[in-house]
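The complex is shown incomplete by one protein chain, all other protein chains being positioned as in the whole.
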Amino acid sequence: MSETELQSTGSAPMTMIQALRSAMDVMLERDDNVVIFGEDVGYFGGVFRCTDGLQAKYGKQRVFDAPISESGIAGAAIGMAAYGLRPVAEIQFADYIYPAYDQIVSEAARLRYRSNGMFTSPLVFRTPCGGGIYGGQTHSQSPEAIFAHVAGLRTVMPSNPYDAKGLLIASIENDDPVIFLEPKRLYNGPFDGHHDRPVVAWSKHADNLVPEGYYSVPLDKAAIVREGQAVTILTYGTTVWVAQAAAEDAGIDAEVIDLRSLWPLDLETIVASVKKTGRCIVLHEATRTCGFGAELVALVQEHCFYHLEAPVERVTGWDTPYPHAQEWDYFPGPARVIDAMHRVLED
Amino acid sequence: MSETELQSTGSAPMTMIQALRSAMDVMLERDDNVVIFGEDVGYFGGVFRCTDGLQAKYGKQRVFDAPISESGIAGAAIGMAAYGLRPVAEIQFADYIYPAYDQIVSEAARLRYRSNGMFTSPLVFRTPCGGGIYGGQTHSQSPEAIFAHVAGLRTVMPSNPYDAKGLLIASIENDDPVIFLEPKRLYNGPFDGHHDRPVVAWSKHADNLVPEGYYSVPLDKAAIVREGQAVTILTYGTTVWVAQAAAEDAGIDAEVIDLRSLWPLDLETIVASVKKTGRCIVLHEATRTCGFGAELVALVQEHCFYHLEAPVERVTGWDTPYPHAQEWDYFPGPARVIDAMHRVLED
Amino acid sequence: MSTSQTPATPAPLRLHVPEPSARPGQATDFSYLQLSPAGAVDKPALDVTAGQTAPLTTQLVRVLDDNGDAVGPWAADIDDAVLLRAMHAMLKTRAFDARMLIAQRQKKTSFYIQCLGEEAIAVGQTLALRDGDMQFPTYRQQGILITKEVSLVEMMCQVLSNAADPLKGRQLPIMYSYKDAGFFSISGNLTTQYIQAVGWAMASAIKGDTKIATAWVGDGATAEGDFHAALVFAHVYHAPVILNVVNNQWAISTFQAIAGGENTTFAARGAAYGIPSLRVDGNDLLAVYAASRWAAERARSNLGSTLIEWVTYRAGPHSTSDDPSKYRPADDAQHFPLGDPIERLKRHLIKRGLWSEEQHEQVRSELDAEISRALKEAESHGLLGSDNRPGAADMFNDVYKDMPDHLRRQRQQLGV
Partner (left out) sequence: MSTSQTPATPAPLRLHVPEPSARPGQATDFSYLQLSPAGAVDKPALDVTAGQTAPLTTQLVRVLDDNGDAVGPWAADIDDAVLLRAMHAMLKTRAFDARMLIAQRQKKTSFYIQCLGEEAIAVGQTLALRDGDMQFPTYRQQGILITKEVSLVEMMCQVLSNAADPLKGRQLPIMYSYKDAGFFSISGNLTTQYIQAVGWAMASAIKGDTKIATAWVGDGATAEGDFHAALVFAHVYHAPVILNVVNNQWAISTFQAIAGGENTTFAARGAAYGIPSLRVDGNDLLAVYAASRWAAERARSNLGSTLIEWVTYRAGPHSTSDDPSKYRPADDAQHFPLGDPIERLKRHLIKRGLWSEEQHEQVRSELDAEISRALKEAESHGLLGSDNRPGAADMFNDVYKDMPDHLRRQRQQLGV
């Protein structure tokens, strides 16, 4: 699969929301088996407006509202996928995916395996994750680790409109079940972690051009979003921007890798970078303990042990629920990343 | 809390099942607020017989059957705990705890936090975990990592009758919600990973003496079950025995640490050991990726980086569902631990 | 190998996707709501069986008629003082909501949820309960706290997430917790607490106490699995709990038919699970009070749970993040056939000689003044995002009863 298979020459500035909508639009158009459903996604177009206009364009048989039952949404999606459809189901917030966890873990992830490939579940669960919008403990979580732990699932998280569209198209086309986490802090503009400074909207941002037609971004390739020699920062989603801001602010020659696909993982790109820099920081919003960062640290030390000059540092959300008033104390912002870089570079 | 607060002088040989039952018996007796419920635990006494006789002794108001609804069991337990009871709810197999995951993560784990301590959920979910009984993919799982990731929960797993009773009593007395995982392969006798050799029943085993009365084992202390200088093996549950067997079989001077409480973790004991040996292996049955082993590796390299002579190795279940016919190919047995020790010692 | 006897080749199947009768620019046809005249529905004995309540799950218990009179078997004795307290609490709830909405628009906080048009339900039920009972509310039962006369300043500090927030800034605005007022900590996760209320009630029964619980859920959230768990457990164990379903016709943008309300009622589910069940006019304070008292007495008499579907209308947006004009006719609330609960109670109180238009206006302006004073005081403790907010160190407390080492290390790392 090449990085992009452009079939349309036109590109347009898009927010991440528009890019996601465009991905669904393209796939609804191309493949009759694609259906979209979830809470409030039909007539209204989703609480974040990601599916706005799609029901009007493709009809109620292809794009429709679901009862407020995440387990039901997941179970129905699995049944549809087993039939031969390619459902793209929205879970309104990642914090509400837990009622669907059994269906995802016990069913979607294992159907192919336990039936020896006779039945499969090619589906996508899209869900907004992450904090930074004063959503409090039930509108801010990043549950990627509990999916990456489960054999049979793919877990994906984009950090910009281009990747969001390309990865979503690739996820819809993929024959494995995909957990597609959308950092809601990036929906309307990138965010560098400085909550006290104005945010640049995607419309005014350099990285906003998205092809209007079909293309895909592969599910097994990380992106080096900033090259550097001093230290490797492994991250994904909102904190990709934080890492870059931290490197700029501190003037440190950090290499920032946007994992994009969390699992399966592009280990090669990671190992090559860490072997080059000899230092590594892992950065994510989720709680630290048993977070996806733990796996990254484990892999880095397994594969780059003799190249490491300092312990791999984790900069993460704290091991508490995501608080409301203290949101920015919780969020792993540039200052904490800079501190970590200094520690890692000192050693 | 001292390691044991013996109030009864009598001890008796017990299987792990008997020890768990004795813990519940002691606590039902001591504290009117303790209630036991779950699927088949009442009249029948549980599919593994852990609650056998308790309904007859304490009545149906204290020990009763529940509908087959893990989410309902968890939600009801949380309500009971908020009232002031100390429910001990059985989830029949850890593989069936996923429907309860939302209640556990979103509710039990956060109630104290979000109410500023006004409401709490002092409860225990007991559930048999792990493979080795040809239970196939839905009677063999070890989901500890998805609980350790969640702030506010305690996760505990004993490896012998004495600890099983003492840790369960401590868990019932503890004011935080506890996920109490019982390695079912150890219920009736320890098991050293050699599935092709006869197992010693607890009744014939040296480590089977359990005090009949009240005592507790603290929830924040690991146990060094085998002292050694060459390499530290961090493990818990069934594989505590595998680690010891591997060390004996290979004649390697390994230090085996039984974590007992997975989270919060006795980091001190771990760090002291790894600093001493300079080499470390992490061993568990669960799938590797984002398993609890990843957290252990991350912590060890964070805290012992300059003492490590070789990368920390993970010996774990593979990243597949737990298969039925290939159970012993999946299980991380002594041979794989020995290989890992050789690799770690070679480096 | 064909195994069926059916001969014909059937027509293609088609997915049915329910729709409300009107979208923006159209007029809702409220005839989908089955109504009963005030006073027309029987009041059964406390020990009625679930099956016997089947008719009550499609009819609608109403007490106040169009003239403001209280009629029929559910028009039980109700003290004047209770009625006046109800009116006061409803007015105060509405005024509180109005003021906090403005505060949110002024960016003093991140979020607010009002209960406009649904005030009678939480207020009426609370008046029918006893001290020691525990309510497990959703985000739309602030009427409970106001009936219980909880400090407005404190409630506001929670909404403002400021330094005096009793929940230390940890929770989203309006996710209150008031143990002393019998108000369980609200969860952002829908329906999880419905079964917890049942568990709490089971605990009261296990202990041989006399306290009862109330559980609350919206029409939309009944679709969650925990609704089912709650009904199953409540039935199996005869738990002393009132299972409230507030059917305000909408769940954010989706009509109650998407939750499964088309051609059936939510009350019917209760009866089918073996739980005596009622469908009640939720905009009729007297009906709310009477049905709640009946259910509370059943629970306290060891007769188990009662499910009550309250028919009402969400007159405002779902929350401050919502704009209902995008998905439903803007003037729907004015056409809702059960009217406005405050207007209806006012008419009754006036008829009863307890109230007047003047009094009404006077109390309203007194309440507005009280609320403004309270807000001023609350704001003196800070606004969301201001420096005057709960400390970062508070973030690490109460995760566990005692702070474990790893959290102590993390707190130190943050330097707080």
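Order of writing sets the chain letters: A, B and C. Residues in each chain are counted from 1.
Following the convention adopted for this analysis, contacts are C-beta pairs under 8 Å (C-beta built on N, C-alpha and C of every residue); 3 or more make two chains touch, one makes a residue touch a chain.
Given the structure is predicted, the values throughout are model-derived calculations rather than measurements.
Shown chains touched by the hidden chain across the complete assembly: A, B, C.
If you put the hidden chain back, the residue from C:T147, C:T214 or C:N397 that touches it is C:T147. Checked against the hidden chain, the listed residues A:D40, A:E144 or A:D176 yield one contact partner: A:D176. Across the entire complex, the residue among C:H238, C:H318 or C:H406 in touch with the chain not shown is C:H238. Of C:F96, C:Y178, C:W216 or C:Y273, it is C:Y273 that touches the chain left out of the display.
Of the options C:V61, C:M90, C:I113 or C:L127, the residue whose C-beta touches the omitted chain is C:L127. Counting over the whole complex, subunit B has residues 39-40, 42-44, 47, 60-61, 64-72, 95-96, 98-99, 134-139, 288-289, 318-321, 323-326, 329-330 touching the chain that is not drawn. Even with one chain removed from view, subunit A keeps its contact list with that chain: residues 32, 35, 61-62, 66-67, 69, 71-72, 75-85, 99, 102-103, 106-107, 111-120, 151-152, 154, 174-176, 220, 264-265, 267.
On the side of subunit C, touch with the chain left out of the figure occurs at residues 1-6, 9-18, 49-51, 54, 57-58, 77-79, 82, 126-131, 147-149, 202, 204-206, 208-210, 223-229, 231-232, 235-240, 257-260, 262-264, 268-269, 271-274, 293, 296-297, 300-302, 304.
Convention: only the chains that are shown with their structure count from here on.
Computed centre separation for the pair subunit A/subunit B is 33 angstrom, with centres defined by C-alpha atoms. Averaged C-alpha coordinates give centres for subunit A and subunit C that are 35 Å from one another.
Annotation for subunit C: residues touching 2 or more other chains are 168, 170-171, 175, 187-189, 225-226, 399, 406.
Each of residues 71, 95, 98-99, 137-138, 289, 318-321 in subunit A touches at least two other chains.
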